[in-house]
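With one protein chain held back, the other chains of the complex are shown just where they sit.
Right after this comes subunit A.
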C-alpha cells in the first residue's frame, strides 16, 4: 500500500518579510496560457495567485494548500472537479461549476473562487446570462484556484523566488524520520550525561 504522504509548502513566519514575491511568481508560472511572459508588461489579466499572504499584527506569512490526504475540498465537490494526481490535489477548471463547496470545506482558506481567463481574455459562462439595462449580458465564469505544487513545472515557483528562503516543501515522512533521529540523538546525549554523574 502506498504510504507516501502528500508533500506541501509551508512558510516560516520568522523569515517571511511579506513582500508578495511568492504570489507574483505563482501567478506568472500558472498563466503562460494567458500570454504572461517574463515581465510585468505582459500581464493583461487580474493577478490571481494560489497562495495568500496573511498579514496580522502578530504574523506575516503566506498560506496555501496542505494537499490533505482525505481532501475535504475534493469530498465536497459535487462534480468531481477536484482530484489527486501525483500526490497533489488538483482542480480541473473545465469541470468546476463555481459552487463554492470547496471554499466552505477547506479549513485553511487555501481555495479561492475568481474569474477564469483563457488566452488573456475572461471566459464567459456557457448558459447563464445577467439581466441589465442593455438586455441580457454575458457573465464571466468563476473557477476555483488552489496550489497545485506547480505540477506542470516540477519545481515550486514560490519556494524558488522567495528572497528570504522562508518557504519550504515539507515531505511528511522525511520530516518524521528526521525528528525520530533527533529524538534518538537527544535521548542518547541525555543518557550519556546521566552515566557520567
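The working rule: contacts are C-beta pairs under 8 Å (C-beta built on N, C-alpha and C of every residue); 3 or more make two chains touch, one makes a residue touch a chain; residues count from 1.
Here is the rule we use: contacts and distances are computed from a predicted model.
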item: Protein name, per the UniProt record, of whichever chain is missing from view ("Acyl-CoA reductase-like NAD-dependent aldehyde dehydrogenase", "Sulfate adenylyltransferase subunit 2", "[FeFe] hydrogenase, group A" or "Nitrogen regulatory protein P-II"); value: "[FeFe] hydrogenase, group A"
item: Residue of A:40, A:104, A:136 or A:187 touching the missing chain in the full complex; value: A:40
item: Footprint left on subunit A by the chain that the document does not show; value: 17-21, 23-25, 27-29, 35-47, 53, 55, 60, 114, 157, 160-161, 163
